[in-house]
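One structure coming up, written as structure tokens, with questions to follow.
Below is a slice of the complex: some chains, not all, each in place.
As written, the chain order gives the labels A and B, with residue 1 at the start of each chain.
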Amino acid sequence: MMKLSRFFLSRSADNIKTSRIKDSLWSHNSTSLASISTARENLVTGGKYEGRPFVDYPIFKGKAALSMYPVPPKFNKMNSGSIHLERRGVVMLTFWPAIGQRKYDWQKRQHFALSAVELGSLISLGPTDSCEFFHDPSMNTSLAGQVRKTFQVSPLSDDGGYYFNMSVVNPNQKINERFSVPVSKAEFAVMRTSFSYILPHIMGWDCFTSPQPETTLKVNPPKQPGPLLSPDLEWNR
Amino acid sequence: MMKLSRFFLSRSADNIKTSRIKDSLWSHNSTSLASISTARENLVTGGKYEGRPFVDYPIFKGKAALSMYPVPPKFNKMNSGSIHLERRGVVMLTFWPAIGQRKYDWQKRQHFALSAVELGSLISLGPTDSCEFFHDPSMNTSLAGQVRKTFQVSPLSDDGGYYFNMSVVNPNQKINERFSVPVSKAEFAVMRTSFSYILPHIMGWDCFTSPQPETTLKVNPPKQPGPLLSPDLEWNR
């Protein structure tokens, strides 16, 4: 119901025959509500954003929606008193499909977590460049290769934007999703600027300006880290 | 009276035959006073900048003046304790007309609020690119289409700058204003740099460095957001 009204609002922007204003209205009108629904689910399943606002940036297009938000790095304080980086931050991309006119299905969302170096290749893309990343949650386990996520960026023919394509194949959960979101030059400029801004922060290089990061106390040295796509990021629904 | 002396100061820069120094003197000499008058009006009608400085950046040209300042995002704290983004910030452009030699009429000012994606298209403009945005305060109401704001940026012939044109048509209030401000390459570099800096902040992506944003307590979930150009931004005089 909420969803319906949300996309009615968004779509009504179409009556104005301008692509840019459509962009801005879409992203705006849908922001708050998207934030709410997402934030709720997030706080329930994770709770790891307590006291920190949830600031996604959504883009709604014909076949699917794409949302992005930064996930901060994770620090641990050893009983030695030293603080170290347990895991870098990421920029989380979330895709969810359109299921007809003005309707998108949040339940079918899929996540893709962009690491520092993946952000690096995005922000350094030339107008005709493309790039592709593969993520495998089971890597280094006996299940390696069964589940695959692919994120691929290729240039739009016309206006300096890019296609953002993502696919997930998970035979165990009978998931075989494909998403394709055209990102305009203006929208990509927002990404390039915000990704460039956030990159040093997810690397933890803002330690100069904020010398005392939030930490979780750990009495024992940290155990070996899981693979890049650890469950609490890309894989919990 | 104040206005008079102010623009006498500004104009006197003309005696020095250099365009750049003119730019810098204009923008400086007029800064403080512009800030004052604007800030006052602002604090009266809005009061939403209590305890935060009002930092506009004005440019004075032959036919009109253009001023810009950032408006922070708005967060709400739910009684669940979670914080979410109710509305993104914007960069507010204000145009007001010249009414003769060294005189500008602040009463005739008109606002245009630039969203994240609109800033994105501005900062990614090539030397020969142009862009255009339309805003309609009554969108999604029975009054849609009656009032229209248009902001258009097109390249200057010579020096790598741009024309900033804005028009407002509001039959109800019998308003039909047009503003045209030539922005030099140096002035646009100031915009590109400050807009790129502010973009992640109006998106709320500075949550890493400032984890506890100012919030307004809300007991009930936020109501549906208004259209992008909500009255308390672009439309209150």
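Everything below uses one rule, namely that contacts are C-beta pairs under 8 Å (C-beta built on N, C-alpha and C of every residue); 3 or more make two chains touch, one makes a residue touch a chain.
Computed from a predicted model, the values in this text were never measured in an experiment.
All protein chains share one sequence; of the complete assembly in this entry, 2 are displayed, while the total copy number is 4.
Throughout what follows, only the chains that are shown with their structure count from here on.
For the pair chain A and chain B, the CA-based superposition corresponds to a rotation of 90 degrees in steps of 5. The distance from the centre of chain A to the centre of chain B, with each centre set as the mean of the Cα atoms, comes to 30 Å.
By the touch criterion stated above, chain A contacts chain B in their complex at residues 5, 9, 12-13, 15-16, 18, 20-21, 23-25, 27-29, 31-33, 35-36, 39-40, 43, 49-55, 57, 70, 72, 89, 160, 184-190, 192-194, 197-198, 201, 206, 209-210, 214. Contact residues of chain B toward chain A in the complex are 73, 75, 80-88, 115-121, 123-124, 131-136, 139-140, 144, 196, 199-200, 203-205, 207-209, 211-213, 221-222, 224-225, 227-228.
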